[in-house]
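With one protein chain withheld, the remaining protein chains of the complex are depicted in position.
Up next is subunit A:
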Amino acid sequence: MSDSCTQIIADYAFRSLGYGERLLPRTDFTLCHEFTLIGSGLIWNIYFGTLALLFGFFFATGLALAKAAPSAVLRRPAELFIFVFRGSPLFIQFFLAYELLVMLPKAGIDVFGITIETAWTTKAWAGALFVLFLNTSAYSAEIFYGALQSVPKGDIEAADAYGLTGWSKFRRVLWPTMLRLAWPSYTNEAIFLFHATTLVYFSGFPAFQQRGDALYYAKFFADKTFNPFIPYPITAFYFILVTLTLIGLFGIINRRLNRHLPGQHRPKLRIRPQIIR
């Protein structure tokens, strides 16, 4: 192991994914070690956050529509789902999901002669992602539902006057307006989802071969060096970068969603942590 920083980066940049040097450093922790390994862990945070957000977006739209549906068959399950996932701590959800997934038969489930493997579901990349997906779906669905309820009456009447019904009415009028109204809150949700990904390796899901996320490595360094003043600020620095990137990306989408409005009426994106989660 060389002391040069490029060598450290080459050794540890993808340590969290299982590539490069297997053994974690034991002594002589340099700033470079800490930056590289915590950055390596950040890959997991981005993986969890991005995929949960992407899948969650579509499921949340469906849930919001179901919650707004007049039929109780659709509405009740959606309400229950949203209540359970918004009303309980994510931490407990991770624990419960892990315990449930561990209970699946180890040898796999036999369906019509085809064995479905179950071992992979207890791994964080699948199990924790699934929980995060359900969790963000519930929070986003509540945001989308609120926005759907505040779509201006005039917009709907105009759509009716144009003879739009069903899918085309939803696709051309309801959905874009809903997204436009929901977007500032949805940006908050995205930011807090990325923050929530730090919980994965502190709840039920074990970090296989010490492949963890950014906070996992930060705690590793803090425990080894008894110096919390370096690893945690590095983690904070990385997360501020992630937050700023998210605000930038969501700001671009926000501009596109509001492009038909005259300049001074376009709502600006602001993070308001008091509104969410």
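Assume a contact is a pair of C-beta atoms (placed from the backbone, for glycine too) under 8 Å apart; a residue touches a chain by one contact, two chains touch by 3 or more; residues count from 1.
Keep this in mind: contacts and distances are computed from a predicted model.
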item: Complex member absent from the view - protein name from UniProt, among "Putative spermidine/putrescine transport system permease protein", "Nucleoside-binding protein", "Amino acid ABC transporter membrane protein 1, PAAT family" or "Ethanolamine ammonia-lyase large subunit"; value: "Amino acid ABC transporter membrane protein 1, PAAT family"
item: Omitted-chain contact residue, chosen from A:A119, A:A158, A:A236 or A:L261; value: A:A236
item: Contact with the hidden chain (one of A:L54, A:A69, A:I109 or A:L244); value: A:L244
item: Hidden-chain contact residue, picked from the options A:F91, A:W120, A:Y162 or A:F208; value: A:F91
item: Contact partner of the left-out chain, one of A:F55, A:F170 or A:F202; value: A:F202
item: For subunit A, the residues touching the chain missing from this view; value: 27, 29, 83-84, 86-93, 95-96, 99-100, 102-103, 191, 194-196, 198-199, 202, 215, 218-219, 222, 224-229, 232, 235-236, 239-240, 243-244, 271-277
